[in-house]
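Structure provided below as structure tokens; questions to follow.
Left out: one protein chain. Kept in place: all the others.
Moving on to chain A:
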Amino acid sequence: MPRRRPGTLLPLETEILEAALSILRSGEDAFHGFGLAQAMREQNDSRSLTAHGTLYKALGRLEDFGLLTSRWEDAEAAEGRPRRRLYELTAPGVRAAEQALAEQRDKAVRRSPRIAPGSA
């Protein structure tokens, strides 16, 4: 796992925030662990889901940073299945996710090949 520079997020944490933001923009206020793992799989076009340990450890860290909050799902809403822990992006979390997306777009623009007329 890459080392954290002070004041920065690890790539996995950024990925989680981005997936959480896309869930929020799709109209869902809260998300749960497996739903997030699935969203990240689709986002990365990956075959495997993020490991349990990696995912929940990162979610805990983001909560500690104040970028996410969490609560238990109501027992009635669970309808007999195990209760889910529901996470929500906080206002600083939304800002961090938007910033991460903007940085990603900037990088993509810088990486794209430049075609300058008459440069050959």
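Here, contacts are C-beta pairs under 8 Å (C-beta built on N, C-alpha and C of every residue); 3 or more make two chains touch, one makes a residue touch a chain; residues count from 1.
Rule of thumb we're sticking to: contacts and distances are computed from a predicted model.
Engineer: For the complex's missing chain, which UniProt name, "Energy-coupling factor transport system permease protein", "Peptidase M48 domain-containing protein", "ABC transporter, solute-binding protein" or "Transglutaminase-like domain-containing protein"?
Structural biologist: Options "Energy-coupling factor transport system permease protein", "Peptidase M48 domain-containing protein", "ABC transporter, solute-binding protein" or "Transglutaminase-like domain-containing protein" considered; the missing chain's recorded name is "Peptidase M48 domain-containing protein".
Engineer: What chain A residues would touch the chain not displayed?
Structural biologist: Interface with the chain not displayed, on the chain A side: 1, 32-35, 37-38, 48-57, 60, 81-85.
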